[in-house]
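Structure record follows, encoded as structure tokens.
Taken from a larger complex, these chains appear in their original positions, while the remainder are omitted.
Chain nomenclature is as follows: A and B, assigned in order of appearance, with residue numbering initiated at 1 for each chain independently.
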Amino acid sequence: MLHIGVIGCGYWGPNLIRNFQIPQRSRVTMCADLDAGRLEHMRDLYPLLRATQDAREILEDPQIGAVAIATPVSTHHAIAMEALRAGKHVFVEKPLAQSSEQCMEMAAEASLRRRTLMVGHTFVYTAAVTKIRDLIAQGELGTIYYLNSTRVNLGVFQPDINVIWDLAPHDISIMNHILGCRPERVAAHGKSSVRPGIEDVAFIDLEYPSGVIANIHVSWLDPCKIRRTTVVGSRKMLVYDDVSALEKIRVYDKGVNVPPHYDNFGEFSLSYRFGDILTPRLDDSEPLKVECRHFVDCIESGQHPRSNSEEGLAVVRVLEAACDSLHREGKTVDIAYPVLET
Amino acid sequence: MLHIGVIGCGYWGPNLIRNFQIPQRSRVTMCADLDAGRLEHMRDLYPLLRATQDAREILEDPQIGAVAIATPVSTHHAIAMEALRAGKHVFVEKPLAQSSEQCMEMAAEASLRRRTLMVGHTFVYTAAVTKIRDLIAQGELGTIYYLNSTRVNLGVFQPDINVIWDLAPHDISIMNHILGCRPERVAAHGKSSVRPGIEDVAFIDLEYPSGVIANIHVSWLDPCKIRRTTVVGSRKMLVYDDVSALEKIRVYDKGVNVPPHYDNFGEFSLSYRFGDILTPRLDDSEPLKVECRHFVDCIESGQHPRSNSEEGLAVVRVLEAACDSLHREGKTVDIAYPVLET
């Protein structure tokens, strides 16, 4: 039985506690938060849970084998490093850290200590994203032309990060996962409408290998809640609407038939294909549950998590580059990915 | 009774013919198209209409006072110039011409000849866009923070222009009209997925005066037909869904209450406002009918059309700058607007 400590009991913490209660395999025995009110609330929900304002108590408890960190991003690195040094396996909410340097340090420490380090890219554990990845891998959509993703609503302003760091990790991790590769260049435009210096709306343009392009629109200032990704391929097109309860994915048998050979000077004759729409049935397991079990699996088996530190670093590199572009008037920025020693 | 000749009888031509039949005021007496089949079709629809393959016949007919041009964009300038020189008033489908130089020549010729030159920015004649302009002008939405617009579907590839020139004139003319100003800078990203050299998807970032930003997504390769513009203001937010038959505009009494004074070092306390949603009843006149009448009004009164050559030029300048950016890897490009002599 793996004992887990949860550090950070805000919005996401209670969900982690609930999902890390895995019969016969793991349970959360301690939680920490600076806010006494939140601890009170956690004790009400889980009377047997030890709750403390000092996260160090968790790190020092020899019975605790793993730590889940759901604190503000600016603290991820420090807490994770301490936890790794204390010999714990570590799960960190997305994004993995505030900078790629921090990510690399964390990855190196985990590697040195032979501990599992996993980042909470929850969407890569959803049935919908898995389905999209499979459809692409099987060639069902044909050659991928482009993707675009909208993740907006009237959302909570984060105190320490802008809307790109808050919301875009979801879109980037989804896109990286379903395409099986990483963007090479990025440009971003945005604005700080409400709070000076903290962008609350942004539009991000990505270039993936093979000329696949992607656009991501994130906003804390939209009247509608939209979580919608479109994948356009040469054979089929797909819409992933995460807000829909029962019809998250729609596969459109639509496309343009391009003649195989054509004369540049002559007529370029295209025909359009309009076919059926399929909404595949998806497994409705809670993604966080799948994710939490995967973390425990990886600790037990020693395998690398699907959302390992390399994936976490890759996302952070894109975030850094996007913000770099944003502050340079949308200049297109190349993204280099450091190689992790493992 | 104004006699009008329509040049170009493709998709849009028949709609112009129908809407320029204004009892007591104007009628279409001739139409021209290079395609004999289309002319046959026009004769079937309007047995009394003279149909010709030679547009010159229209220009040389002294009874014809005005010409409406719905031909491919690459021919707008040549035909319009001939028509103006022949003393006709001229209505040109959007975009006004292929370049700002062409637009300026056309405007100068119209000015010289004292003829009305109007471009078919149809959306500025819709009840929805008029309503949005009014709401913004009255301060109902507060300070405008940003706009974003999506205009996509599995659309017809144009032979001579890319998707920006085909679809974005709508969004740019709408935004210019409702904001009452013009973008100062633009960056664009896109891709030629199907036909080399002709972009079929693009994402355009605009900066308007006072820091208002806007993003436009246009595509001929999307499985869904979407025509949706969001306007986010400090007091209210608005969604304009042109695909909806009866609920084109929704005004959301949503926003973030920012404290009037705040201490940069202290806590920045925001509160959120969630209120009613209002879908105002809109007049359902056909916009093209309003537009055609406006053209006839302007000819009669001598007033400048709402979508005059200056507006047409302004849109073309943005299109040029956007394509310039697109071909320079998304570099942000400043947009200068030449002054028209009138």
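What we mean here is this: a residue touches a chain if its C-beta (ideal position, glycine included) is under 8 Å from a C-beta of that chain, and two chains touch if they have at least 3 such contacts.
Every value quoted in this text rests on a predicted model; they were computed, and no experiment measured them.
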Given 2 shown copies, how many make up the whole thing?
4
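In this section, only the chains that are shown with their structure count from here on.
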Suppose each chain is reduced to the average of its Cα coordinates; what separation in Å results between chain A and chain B?
39
Listed in rising order, chain B residues that touch chain A in their complex are 145-146, 148, 154, 157, 159, 187, 189-191, 193-195, 201, 203, 205, 211, 213, 215, 217, 219, 221-224, 230, 232, 234, 237-239, 250, 252, 254-256, 258, 268, 270, 272, 274, 329-332
